[in-house]
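Complex shown without one protein chain; remaining protein chains in place.
Letters A and B name the chains as they come in the text, with residue numbers starting at 1 for each one.
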Amino acid sequence: MEYRHTRVMGGPESGPDWFRHAIRGLAAGRDGRLYAAGDSRVMVFDPAGKVLRTWATAKPGCCLAVAADGRVLVGEAGQVEIFSGAGQLLQAWRGGWLGEITAIGFHGAETLVADAAARCIRRYDSGLKKLNDIGLDNRTNGFLIPNGVLDFEVDAAGVIHAANPGKHRVERYQADGKLLGHVGRFDGLNPEGFPGCCNPTNVALGTGGRLVVTEKAESRAKVLDSGGKLVAVLGTRIFDAGCKNMAVASDFRGRVYVAETVKLRIFVFEPARAEAV
Amino acid sequence: MSKGFSRRQVVAVTGLGLTAGFLVKKAEGQVVWQIDSKSCVNSKLGEVGVKVCDLCVKECVVTQSAVRAVNEFSKCGRCCVCPAYFNVKSAVGKDGLPSEKLCPRDAILRKPIGEVDPNDPANNFYEYVIDEAKCDGCGKCVMACKEPAGLGSIVLRVRHDLCVNCNNCAISQACPKDAITQWPALKAVLGLSETA
Partner (left out) sequence: MSRLWAVVALLCALTGSVWAQALPYERPVDRAPQEKSIGGGYKTPDVQKPLPRKGWLEITDVVLLAAAMGVSVWIVVKRRNRRWLMALSATSVAYFGFYREGCVCPIGSIQNVTVALTDGHYHIPMVVTATFFLPLLVAVFYGRAFCGGVCALGSLQELVLIRPVQVPKKLDRALGWLKYVYLLAAIGFAVLPLAQRDFVICRFDPFVSLFRRSGFAHMLALGAAFLVLGMFVGRPYCRYLCPYGGLLAWFSRLSSRGVSITPNKELDCGLCTDACPYGAIEKMRAVRANCLYCARCYEACPREGPLVQLRGQA
């Protein structure tokens, strides 16, 4: 399967309406829209890349997720802000129980948040009662994330796919915390595996059970099939070499978005042949 | 031999004394050379894909150089596949780890720490200690540990017990980034020259 690099959004010449310091989170909505969090704002784009909406967040956003009902959850240091699709602040979860929130996902009515400070994924029910922690039950007392970001995504079956960069794996967890298995291993320079000290840094689910991951130190994005086999490398050397923790998202058409963290651009990749939805 | 002092001797002594007094007023107890890791090209953030600078080894007048790579343990990511310890570009061995080490002098020691899992090397934290007797400060590991590849916990430092404190520090003459400068000893030793 091949991907084409179709578009670049933003960049150093984008002026004051673009992000100035960081793009940390990307999410693809079911409506084909792209949501991006960075600096202290959220930007919403239509599929053509036009800015539909921009609103401010209380703190710099580290990640964001779009719920089935259209609400937008933005993870920040120590809090999660919940906005309506129109950018209205509906609610904010604050308090000492939240560390550095670097990923948010949904499991039915429950919310899962990745806490990079605690190196685990926390699962809350709709009443914000903590049900359990995921990824703590191992010798390293949590995920190995020297890169500082813990990223995961939940698939339709409720399985959590979480990047464990220190182990060079993408791990699959059940919502109750049981480790189902993993894909990936360290393999030097071979693109079939994950290189460097800690990769992949970010993960997203593509269509057909595929995994989209980003790597640092030789910044690149890759598409893997559900068994972890390499499908395609999306751009080597098109991202700045200093990139780290590039957020990634994939929408229902298989389109892949990668947030380049140094020059603040969003790269868009599309499958060479349109897939059946 | 007269016991008294000539007038010219008195004048000379007074002159010397006044100059010495002036200097003593602004004298620092001890001054030493130290490397600022924010300027050193091997650890400077943002300089990615540049060649490792090994002038600290080549230029220093001390045999084996007075510069050492130092791992600030509190900043170390404790990775299983440390890019400063392993040559992460070498072929992967049967154990799933790179087959070659990066250090040309084999000066880095690696050991699993914490609640060690003997079956899965990836499931552990590791401690990387630099053997100062072997290290000569060539900077290879420093560059490999730098962001974004690593956490930048390894930096180059002048070892004051080895440095002979040349006026004309040969490294400072050659350093392309002017990263090695003189500091009052207390600051350099306590690391105040580096705020990060």
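What we mean here is this: a residue touches a chain if its C-beta (ideal position, glycine included) is under 8 Å from a C-beta of that chain, and two chains touch if they have at least 3 such contacts.
No experiment lies behind these values; they were computed from the predicted model shown.
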Among listed residues A:Gly61, A:Gly105 or A:Gly142, the absent chain is touched only by A:Gly142
From the listed residues B:Lys89, B:Lys134 or B:Arg159, report the one that touches the chain absent from this view.
-> B:Arg159
Please pick, from A:Gly15, A:Gly96 or A:Gly227, the residue that touches the omitted chain in the full complex.
-> A:Gly15
Touch list for chain A against the chain that is not drawn | 11-13, 15, 21, 100, 102, 116-117, 119, 141-142, 145-149, 242, 244-245, 261-264
What is the set of chain B residues that contact the non-displayed chain in the whole complex?
-> 1-2, 5-6, 8-9, 12-13, 16, 19-20, 22-24, 26-32, 45-46, 61-63, 70-78, 113-116, 125, 127, 129, 132, 147, 151-153, 159-168, 182, 184-185, 189-191
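Basically, only the chains that are shown with their structure count from here on.
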Return the distance between the CA-based centres of chain A and chain B, expressed in whole Å.
-> 38
As the complex stands, chain B meets chain A at residues 46, 48-49, 77-83, 88-92, 96-98, 114-117, 122-125, 147-151
So in the complex, which bits of chain A are touching chain B?
-> 138-141, 144, 146-147, 166-169, 185-190, 193, 195-198, 216-217, 219, 241-244
